[in-house]
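Here is the structure we will look at, set down as C-alpha cells.
Of the protein chains in this complex, one is absent; all others appear in place.
This part shows subunit A:
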C-alpha cells in the first residue's frame, strides 16, 4: 500500500466533511436569527469532522494490507470495522483498475478482483500505478492458466 494513500483518505474525508459543514455555515450566516441547535450542530460537525479527518486515514493505513500468492488474493481493510477478504485465483472472473480524481492527482489506482459471487469482490485500494499494472498482468496470467468458469 502506497504511503500516499494516507493523503488520499485525508482528502476524501476532508471533502466529505466540508460538504456537510459549508452549507450549514452558509445557512447560519444568512439567517438573521439562527436558533441555538443550529450552532450546536455546526460545531459538532466541525469537531467530529476534524477528529475523523485527523485520525481515520493514518489508522486505516496501519490496518490496510494486501497480498497475492499464486493461489489467492488477500486484503485486510477498514479501521473501526475491519474485514479480510480472500479470493482464490482459480475463481477470479474479472480484474478491473480504476482511478478517481484524487487518485489520479496522487498517481494511485484501485484494483478490483471479482469472482462469480456478487458478494465477493476484493478491492485493493491505493496502489502506485506501476504496482497496479504489474499486479493486473500477473493476476491475468495466472487466471488464464486456470480452466473452468468457476460458478
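Just so it is clear, a contact is a pair of C-beta atoms (placed from the backbone, for glycine too) under 8 Å apart; a residue touches a chain by one contact, two chains touch by 3 or more; residues count from 1.
To be clear about the criterion, contacts and distances are computed from a predicted model.
For the chain of the complex excluded from view, the name given in UniProt is "Putative membrane protein" [choices: "Putative membrane protein", "ABC transporter permease", "TonB-dependent receptor" or "Cytochrome c"]. Considering A:18, A:41 or A:76, the position touching the chain not shown turns out to be A:76 (whole complex).
Against the chain not shown here, subunit A presents residues 59, 62-63, 65, 67, 69, 71-72, 74, 76, 80-88, 91, 115-120, 122, 149-151.
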